[in-house]
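Other chains dropped; remaining ones untouched in position.
The chains carry the letters A and B, assigned in the order they are written, with residues numbered from 1 in each.
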Amino acid sequence: MAAELETGLPSIRLLQTFVKEGKEVEIKLLTNDVLGGKIRWLDQNCICLMEQSNQPTIVWLQAIAYVKPKS
Amino acid sequence: MAAELETGLPSIRLLQTFVKEGKEVEIKLLTNDVLGGKIRWLDQNCICLMEQSNQPTIVWLQAIAYVKPKS
């Protein structure tokens, strides 16, 4: 894992844009689950996703296949 | 693996809050298992989950997709 959140990376910057804009996203996991909601924050290990339940889901970056804005 | 538990990370802090509050959580694994119980402790490699059986289950962080409070 990176020591710091590498905010210089385009991928991190794009995720942070989704956070700032409160964008609805789809997160496809290696389990084939698809989670939906808004990203509250992210760090080197995880993304905190707020789903309909308004409870925080801690998603491990290691388990993510892709993230995209909800169409 | 990190040398120390990175308690500065929001994800680690949120997990530690679940430990302090004795929160019932759901842990979704990359095997598609869903484990339920209370987190007793966590370290750089694992989470110790106390399930109904009141026996400690050592869950490898590498196998976790996400953790969320039980709805």
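As a convention for this text, a residue touches a chain if its C-beta (ideal position, glycine included) is under 8 Å from a C-beta of that chain, and two chains touch if they have at least 3 such contacts.
All values derive from a computational prediction rather than experimental measurement.
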Checklist entry - What number of copies does the complete complex in this structure file have, with 2 given? => result 6
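Quick note on the criterion: only the chains that are shown with their structure count from here on.
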Checklist outcome for this item: Per the C-alpha centroid definition, the whole-Å distance linking chain A and chain B comes out as 19
Next on the checklist: Applying the document's contact rule, which stretches of chain B touch chain A when the two form their complex?
Outcome noted: 1-2, 6, 9-12, 14-15, 28-30, 32, 61-62, 64-69, 71
Item to check | Of all residues in chain A, those that touch chain B in their complex | outcome: 1, 29-31, 33, 35, 41, 43-46, 48-49, 53, 55-60, 62-63
